[in-house]
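For this depiction, one protein chain was excluded, whereas all remaining protein chains were kept in their positions.
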Amino acid sequence: MSIRAELKYKIMKDYGAPALMVLQDFKRRKPRPIPEAFGPPLESNKRLKEILSRHYFLSRYTPGVKKVAWVTSGAPVELLRAFDFYTIYPENHSALVGAKKQGADYCGIAEGSGFSQDLCSYARIDLGHMLSGKTPAGKLPKPDLLFCSNNICQTVLYWYKAIAHELNIPLIHFDAPFVTTEQTEADINYMAQQLQDMIPILERVSGRIFYLNIFEDILKRSMETSKTWGAILDAMKAQPAPMTIFDAFGHLAPIVSLRGLPVAQDYYHFLMDEIDTRVTQGIGAISDERYRLIWDNIAIWYKVRFLATFFAERKMNFVTATYTNAWAETTGYLDVKNPWTSMAKTYGQIILNNNLKHRLDLMKKMIKTYSVDGMVMHSTRSCKPYSVGQFDLRKTITADLDLPAVILDADIADERVWSEQQIHTRLEAFCETLEGSKHG
Amino acid sequence: MLRFSKHETTFNEITKNMNISIPDRSEYLKTLAQSGQKIMGVLPALYPRELLWAFDIHATEIWDPPGEILHANAHLQTTICPIVKKSLEFILKEPDIINAGYLFPHTCDSLQNLGTQVKDLIGVSLPVYTFYNPKGSFNKMTTKYYRDILQNYQLTLETIYGPLNPEKLLAACVLSHKIDSYLLAIQQARMTDHLAMNNLDYFKLMRAQEYLLPSDYLSLLEQVDILDQPSESPRARLMVSGILPPTSEILRFLDELGVGIVADDLLAGSRRIPKFPMDTPVSPLDYLTDRFFVLPPCSTRGGDLDERLHHLSKLMDASQAQGMLFDMIKFCEPELFDHRLLVKTLREKNIPVLTLETELDSHISGQDKTRIEAFTEILFEMASA
Partner (left out) sequence: MADLYFAGVDVGSLSTDVSIIDHSGKVLSEIVIPTGVNGSEAAEEAFGSALNLADLTREGITAITATGYGRASVAFATGKTTEISCHGVGAHQLFPRTGTVIDIGGQDSKVIQIDSHGRMLDFTMNDKCAAGTGRFLEVMANRLELDLDELSSPLNIKGESAPISSTCTVFAESEVISLLAKNTPREEIVHGLQRSIVNRIWSMVTSIGVEGEVTLTGGVAHNKGLVALLEEKLGLTLNIPENPQTVGALGGAHIARRAYQSNLESPTN
């Protein structure tokens, strides 16, 4: 590893990135006016932006300093952290592209090269990025390693295999058997063994040795961070809720992509403090919260602002979501004394790797504990594991809990899958039902 | 011996007057169910059928049951593949021919969710089972795990059907092994023009294993005539890749055009037959474990892409196929991801490729006819050049 590169990375990390960020801030247009329907914005937003821009910005100084890994959102990244990989989360990056309404462009590149339009748009955007080098983040380093787990979907395995083949780099896959009733001992042993078998490969790729105590520290930090994130989500039980789930979609980024690093841990303490203060002072995310909603499935990244405003104007606030909850739900299983089996339990049982009975029970519980009045489900063209079954989940939940619900057909990041008129009509009808049900 | 012999009379009655004719699926299953046979409906694709046989359960596979999709639309989005939709439509009818339950092997995200959707949300009167197929590149540890899965599945069946008779399991493995050997020989004959069968009949024969009792299927295979001398080669030689064989109408159309499908890379075809002949089974669980790991590479198992490319090119060479037909099921992620690399690689070798997208309608569109015809024009032109 070159000393110059390392020095440059250090300098950029400590001085360059912050300086650049000030510059960018300066250049940035005036922030958009906040519609009246919203409460005061979170202070933490600024800090979040800094952390994320800095993370993407620094990545371009990694060559020769750190090995770069592309990682899926559900993969046990703690193990990679023990080898000091610089991690990039393609799903996060694709969401960023989607939020900038550039999804169709990137998808088009992948489609032009032969990938079907019917594939997950996170994958198509990422493949479009890989094939063209395009990114809204300026520049991203090429990966040295790919790390994926099918605990969120099989899709990531097919997708990462395609990258591994194209770039001719190693792929580590963590096979997480789907939980149809409960994890068996065989499942847990199989996963635990896989994790341990990864160590020699990771040592080879990273050129670093595995130290158990370092790994344990990372695990501890990860657990603690997830707990804080869980506590933040818990605080949304307050009425009015201190933030909207649309805020949380943004504040989710560090727990997904910087989990196990001090920066994430610190960030959530900061956010937690602000949330606590808001709760004590009774400050809500929207100025007049009359209805509380639950969101199911991943965000519609290119329409977050539209949806947030639409609902806030109708005094409706999203206070919980299965999506944001996913990074807090199973971390309770982590146990530093039994790192391997506890990771098998944590990562094997996350919501998308668990049966629909589990999902139904979880949603019902969330609806009760967060005092939810209505449910919005995003049926996303991209994601089979999140979407297959939603029709029946909706049916059961509305019947059992007498809860108004609506399903929106859209996509996570491909803005071509959006029918403004259809969605508008459905949303209006939903709001009418909701208003009728609460006051009728 | 398996205790399936009592049904052979039915089967013989159906086939008596025909040279080698294959009983109609629903008629056959109806008769079987009426005779008291336990029948499990199995969804695509890989599962240890031998274990079921050992419990005297007949496994009948559900891929693309005919009929319009109506009720399933209330449970599934429009962007889900037709196999999942058609299977659900079938299950929702709770047909009498399935009486022992449904088995959902873990094949893809859509089937994974459909399994729990049927079991935990929709609810059917019969039990619903699942079977996990490990994913990714395999090693010793995967082997051990797969064996554990088999054992767990055996335990599940034992809680319902009583203790397994080890001799029956061995017999089932021996039967399965025989079927495999025949199928390998028939495939080989197909590749080298030693089989006088058109596309339609060939794939009817392949698909009969989805619903015939293993003993009946074996006797069918025994009747297949493998020629001593190669017959005349078709006007153009094609290999097909995908999940299911092309629909009957497409097969018929290819027959009319004089195009022969000489090799396949289909999940419902050669991808579930071992790559090479295996030794006669001695210890059943070892045999079943070994068998899983010598199956050809498949998109749904997420194995190594180079291995898959290598396998396909071997098949193309052995069958002298001039072109490749990708018959892709709409919205099938596992196939569509690999598809791009396969097409790219074949194109680089100047091998003509045609991709069709199917929603499994029995009717073939004018557009697809044009595609197929234009493609054969390329193949014929090549053959004459």
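Which chain is which? They are A and B, in the order written, and residues in each are numbered from 1.
As a convention for this text, a contact is a pair of C-beta atoms (placed from the backbone, for glycine too) under 8 Å apart; a residue touches a chain by one contact, two chains touch by 3 or more.
Keep in mind that this is a model prediction, so the values were computed, not measured.
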| item | value |
| --- | --- |
| Partner chains on view for the chain not depicted | A, B |
| Listed residues B:E167, B:D286, B:D317 or B:E377, member touching the removed chain | B:E377 |
| Where the unshown chain meets subunit B, residue by residue | 347, 352-353, 357, 365-367, 370-371, 373-374, 377-378, 381, 385 |
| Touching residues on subunit A - with respect to the absent chain | 104, 108, 111-114, 117, 415-422 |
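In the analysis below, only the chains that are shown with their structure count from here on.
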| item | value |
| --- | --- |
| Centre distance in Å when subunit A and subunit B are each reduced to the mean of their C-alpha atoms | 38 |
| List of subunit B residues in touch with subunit A within their complex | 74-77, 79-80, 84, 106, 108-110, 112-117, 119-122, 130, 132, 134-137, 139, 141-142, 144-145, 148-149, 152, 299-300, 302, 304-306, 328, 330-331, 333-334, 336-341, 343-344 |
| Residues on subunit A engaged by subunit B in the complex (per definition of touch) | 113-116, 118-120, 123, 150, 153-155, 157-159, 161-162, 164-165, 173, 175, 177-178, 180, 184, 186, 189-190, 193-194, 197, 355-357, 360, 379, 381, 384-385, 387-393, 395-396, 409 |
